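Incomplete set of chains, arranged as in the complex.
Chain naming follows the written order as A, B and C, and within any one chain the residues start at number 1.
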Amino acid sequence: MANKIINDPVHGFISIGNDLLLNILDHPYMQRLRRIRQLGMTNLVYPGAQHTRLQHSLGAMHLIQLAIDTLRSKGCAITDDESIAAMAAMLMHDIGHGPFSHVLEHSLVEGIDHEAISLILMHRINSDLGGRLSQAIDTFEGRCKPFLHQLISSQLDTDRLDYLKRDSFFSGVTEGTIGSDRIIKMLNVAGNELVVEAKGIYSIEKFLIARRLMYWQVYLHKTVVAAEKMLNQILRRAKFLAREGKCPEAPKHLEYFLRNDIKEEDFETDLTIKQFTLLDDSDILSSIKTWTESGDRCLATLSDWFINRHLYKIETSREQFSPDRIEASRHNTMRALSLTDDECSYFVLTGKVQSKTYSLGNDRINIMFSPNDIRDISQASNMLNLDALNSTDCRYFLCYPRL
Amino acid sequence: MANKIINDPVHGFISIGNDLLLNILDHPYMQRLRRIRQLGMTNLVYPGAQHTRLQHSLGAMHLIQLAIDTLRSKGCAITDDESIAAMAAMLMHDIGHGPFSHVLEHSLVEGIDHEAISLILMHRINSDLGGRLSQAIDTFEGRCKPFLHQLISSQLDTDRLDYLKRDSFFSGVTEGTIGSDRIIKMLNVAGNELVVEAKGIYSIEKFLIARRLMYWQVYLHKTVVAAEKMLNQILRRAKFLAREGKCPEAPKHLEYFLRNDIKEEDFETDLTIKQFTLLDDSDILSSIKTWTESGDRCLATLSDWFINRHLYKIETSREQFSPDRIEASRHNTMRALSLTDDECSYFVLTGKVQSKTYSLGNDRINIMFSPNDIRDISQASNMLNLDALNSTDCRYFLCYPRL
Amino acid sequence: MANKIINDPVHGFISIGNDLLLNILDHPYMQRLRRIRQLGMTNLVYPGAQHTRLQHSLGAMHLIQLAIDTLRSKGCAITDDESIAAMAAMLMHDIGHGPFSHVLEHSLVEGIDHEAISLILMHRINSDLGGRLSQAIDTFEGRCKPFLHQLISSQLDTDRLDYLKRDSFFSGVTEGTIGSDRIIKMLNVAGNELVVEAKGIYSIEKFLIARRLMYWQVYLHKTVVAAEKMLNQILRRAKFLAREGKCPEAPKHLEYFLRNDIKEEDFETDLTIKQFTLLDDSDILSSIKTWTESGDRCLATLSDWFINRHLYKIETSREQFSPDRIEASRHNTMRALSLTDDECSYFVLTGKVQSKTYSLGNDRINIMFSPNDIRDISQASNMLNLDALNSTDCRYFLCYPRL
């Protein structure tokens, strides 16, 4: 029997003792995740945040195994096949991410998000592996015991339990860490649904507050936002040039996405799949360096700035920026850099970022006080502000060049 | 110049490069804190929680030094004398604690709390050290720049910053840890008052939630409460016997507190000071073992149970226990153990424990959005529930023997 | 089925899911270990080192379980009974320790070491538990598969794997930590003997060097030695006075050991067992405080010094101190303190401390390069100095009062 042990600085040793899981791990689509940073360009602010989607995927798989062990020890019946399927689903859950994870999600490709691509790629791997992934895909899509699917995708899934801990570890924002070990020990099943035992309530409060901290301190840190917006504009300009017949130099698999408007339906073709699965962070970074010498001043300037971390200045506000304020910023920028109105749209931008700490939607976190008394965390906790939890916390931003 | 470096598993190396601080540390009243556990009998639930008041006092002194360094780097004027005085105050702030810290605070001595005793002992040390502690005592009592006193005693003082981190570390409840480093980096002074810079708001939210977690998961853990209540009853019985002329065997310095009703005014005498400063955890533990063979069945039974961790069964509730429920419990106990009504009061007890996460009192935590926009954390955070923060969270308990 | 989860700051959660192990843990003899510090008076140098024999015993039991899991996963047959017996043996292996662990091992009792007392107490618990510990005792004494006994007692036993990591953690000497997780993953069995797989050789080198570091930096730190020697002399004086009919005040269970010369054969009696198992650190500390007021000047002085950390001055040397040097020290001391020759023997002392990093004895650490190529670590490593490893590293010391 195969058994692979992987050193993970976050969880310690991760064991994989199952051939199917090892086959998935060896598949080129999984290996690609070694070359995709979990947190996009966050390393421009937190230099330690270089960790990859592969590490996260392994960690999430590891945690679902621990969760299943806990549930079994409490008398919950889970077959070996169900367990392997859940682990496989977790290992592959992010397989559809493109370069820099979320950053370019809607720049390179339109009308399809990474979850949909993940599912398409899972089916491809399934056919490569002779159909042995069918139960994993069913599990991923929710055709399984409800609590298993909640471990894969809910507001307390092993995805979040891994990424909060991992992103905190690598960014060095130690406060963002969560007690994933304790939370997992507190999991149970009631009426086929995942619940947290009552004494775990403080851990859950802390998990939600830590998540909020990570959002505003790391994921939506204003300098991170500035970097990601700049990256988006570079790609937008490159696509614009490509459509104009002046496609900037790029590896073929990136050029494919610059020249063509790739949409959801294109993912039915081998060609698109082939190009997409060749794509990763390195193509973008390498090309942007080449583009610093582009004949197009817009592209050259932004590329140079991005590579040398000369990022937009960014202001944030809880209120929308006034049209006057934005116009003034555009005006200054156009004059200083001699830009046309259209070009200026790459240099001055506005928008908003937002995050919700906890959603009163379908996949709630349920606290079990007794088998007959199960309450949503927002009801169970008297500390957290119910309205604030469910409301979307939103910040407007205005980016413009440092002149 | 003297320089002592102490290894602290929580903060790393703690340097003491000042003679006055070293003289305080060498004083017998400080050394006594080596023999007083920070968390009373919490080690019956969390075996790692054996750490002492001395460790905490050193840690709190270390953190106030870091805080002062930060404030100075931001342009806040603090003289060397002010700095040493604040560190000395922090080093001695808990010097008045008796055996098992809070547990016996109102059992051995009446009508005086540990802060008052601390102050008395500081004055004694001051006269031993030729008056060199006068500024430290002034600082401890608030006759100093307001922000310095807030570092010593407020809802964000270095006392809490140390003990939450330390108690979390030694108990192994890793979730209780707080970002004391980051919070300290975010401190500033506005109008002579301590403030936290706005980007530290998430750290403060997390600090409050962590504090709440530590209260209910550790400090007020129900088994901890059961142990502490049992210890209180043992001492109450011993004092009762002493008053009856049947004082159980104990070292003289403990016997002094059993035989006499020591009150605040007694702390003006050398005799009481002498006896009090000889007292620590070891006397209580050693005596209780002797008392397991006491002729008084009440004392012998409770002592035996306590030493061998046969603790009361404890039930907790958000509602008061009904008189019927309590009476039933008393009835069962009296019959099973053949106790008189009076004796039963040592075996069945009820009461409440409570904690407030944040108080809207005088020493609030202020968040500085700009020099002109400083808001209380309960106003600044939209996540924390203002009403819940300020309300006292209370649990009733009922303890009775495991029969 | 019972299942207890204990929070351990060193290893995380320790689960005990077996009734026999829980019964052992609840036994008064085990509970006593809560009141015995693992490292005696080391907290006078490393204030964090307050951890107890109970914590270590739980940790060692936890590690042997992990080791057994690893061996089973490599195809080694170990029955559940063997596993429970090994865990039970590990849980109880230190049960015979007296106050301050090793410090008073030969002061209070003569001619019997803690291992022998452990065995006696195990037999007592065994009869309390209806003989269910017989296999555990067999395992403890080596009547079991050789590799199981090597996990319990050898130069790479789970005793050392726990205590090095734990003592490093609590003392804050982080360098002393060892890779117990990795070492355990590298264990295997060859010909019924415990071996380490070849790729674990660097971990073993590091384990030996870390052990040496802990000896000289912590266990035999010269101030620790000074404190322990002072404690020994206090007890020696107290016994001397007791024999002279002037026994200093002490709890009865300590008085028993002061008045009587307790030897190995006394441990056959219920009385000695009863007194011994009541004894712990608290009796010693509490009594020494009482003795600071003893009529015997010798006892009073040493007790006062010890309690207030006014320790002997200690010098160490790789050579024996010359008779002249010692005599000069005695002479000064006698004159300064007006001591008789006999009294002086409590104030000026000499002796040696020693440690061997690795012994070429019977229970070697074997490295398996292949099933047919198994070599002792001292042969397998080309880095460690074979002669130095096997030689005893020795330091002479001279203690005398700070005048």
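Side notes on the structure shown:
In this text, contacts are C-beta pairs under 8 Å (C-beta built on N, C-alpha and C of every residue); 3 or more make two chains touch, one makes a residue touch a chain.
The structure displayed is predicted, hence computed values, not measured ones.
A single sequence accounts for all chains of the complex, and while 3 copies are shown, the assembly in the file contains 4.
Rule of thumb we're sticking to: only the chains that are shown with their structure count from here on.
Over half of the residue numbers found at the chain A and chain B interface occur in both copies, marking it as a same-residue contact. Averaged C-alpha coordinates put the centre of chain A at 50 Å from the centre of chain C.
With centres defined as mean CA coordinates, chain B is found 43 Å away from chain A.
Those residues of chain C in touch with two or more other chains are numbered 12.
Across the complex, chain B meets chain A through its residues 174-175, 177-179, 182, 199, 202-203, 205-206, 209-210, 212-213, 216-217, 357, 382-386, 388-389, 391, 393. The residues of chain C lying in touch with chain B in their complex are 6-10, 12, 26, 28, 31, 34-35, 37, 43-44, 46-48, 50-52, 54-55, 58, 169-174, 249, 251-253, 278, 280-287, 289-290, 292-293, 307-309. Residues 3, 5, 12-13, 73, 181, 185 of chain A are the ones touching chain C in the complex.
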